[in-house]
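Below: the structure, in C-alpha cells.
Heads up, one of the protein chains got dropped from this complex, but the rest are sitting where they should.
Here is chain A:
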Amino acid sequence: MNTSRNQFNIGRGTVIHGKWHSQAYLVERLLGRGATGTVYLVNGPDGAAALKFSNSLSITAEMNVLKAFAKVQGSSLGPSLLDADDWESGYGVQPFYVMEYIQGPTLSAFIRMRGSSWIGVLLLQLLENLQTLHEAGWIFGDIKPDNLIVSGPPFALRCIDVGGTTKMGRAIKEYTEFFDRGYWRAGSRKAEPSYDLFAAAMVAINLVYPERFSRNEEGIKQLEAKVRQKKELQAIAPVLIKALQGKYSSASAMRTELLVSLNSETKKKEPVNRRSAVRKNNGRAIYKQKRKERGLFTLAAVLFIAVVYVLYVLTELLI
C-alpha cells in the first residue's frame, strides 16, 4: 500500500456508474481534495450530491461511520449517506460513496465575513451536536474549522469529514495536531468526550488565531495565555480554559456554562465600547425624560383648563 496522494482527475460530464447498485452519477465539478480523498459535485438520481473517491480502506471506514450517524437520532453533524459502490473505470476499480451535498462557507470563512460574535453561538451548536453523538457512543475526533461548514440560513453547523469518528473507549486514529490534546501534552488520545471538548475549544482559538501557532514547552499554560490575550474570547475564556484542562465530563455541561457566559456578555461589554454605550444611553435617557416632562406639562395644562372650565360653569349656574 502506498500512502501518497490519490492523483486521478475526472472532468465535467464524466458519468460514474456503480457496479453493485447500478446508479449513474454525472460529474459537475470538483469540490475539493483532501489528504487522501477527492470529492466531486455530481448529479444523481435524487439531484445534486457529493461523491467521494479515496482508497478502499478510508472509503469503507467513512461509510461505516456515516451509516452509524444515520442511526443517531437528532444529530445533523455529518452528511447523510446516499450510496456506496465501485466504479470500474479506466483507472481500475475505484470504490466511492455518495453523500448529501453540503453547501456553505467553512466556519473560518463564515467568521471572517460575519464577525466574531458568531463564535459563541456556533460553538453552542457544535456542543449540542457533540452531545447527541457522545450519547450514541461516538467521539468525533478530527474537529477543525476546515471540516466545519455553516449551511443555511437558518445557519446550522455541519461537518463534511467524518473520517476521524471513533467508538468511545478506542484510540483516536485521525487528528490534526493543532486540535489534538496529545500534541499539546494535555492528555491521552483515548476517544472520550473530553477529547472532543478540547478540540472544540481549540476551534474557537483557531478562529481568532487564523494563522495558528506551534507549541512551546509550557503545554496548556501557553494556550490559556493565548485565550486571555484575545478580547473576542473574553466572555467565554473561562469556559474554553476549563475545556482545555479537561474539566468538563460532557458536552452538555460545557454548553450550559457557555450559554451562561454568552448571556451575561451583553451586560459587561469591554471598556471602550462601554463608555460610548453609556454615553449613547445617557443621551437617549435625557431625551426620554424631556419627552416625559413635556407630556406632564400638557397633562397639567389640560387639567388646569378643565378645572377652570368646571369652576366657570359652576359659577354661571350658581349666579
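Basically, contacts are C-beta pairs under 8 Å (C-beta built on N, C-alpha and C of every residue); 3 or more make two chains touch, one makes a residue touch a chain; residues count from 1.
Here is the rule we use: contacts and distances are computed from a predicted model.
Per the UniProt record, the chain missing from the shown structure is "VWFA domain-containing protein", taken from the list "VWFA domain-containing protein", "Dihydroorotase", "Dihydroorotate dehydrogenase B (NAD(+)), electron transfer subunit" or "Sulfopyruvate decarboxylase subunit alpha". Of A:16, A:61 or A:149, it is A:61 that touches the chain left out of the display. Between the chain not shown and the residues A:17, A:114, A:189 or A:231, the one that touches is A:189. Contact with the omitted chain, checked across A:99, A:172, A:220 or A:237, is made by A:172. The chain not displayed touches chain A at residues 1-3, 20, 56-57, 60-61, 63-64, 67, 84-86, 93, 95, 97, 169-173, 177, 182-183, 188-191.
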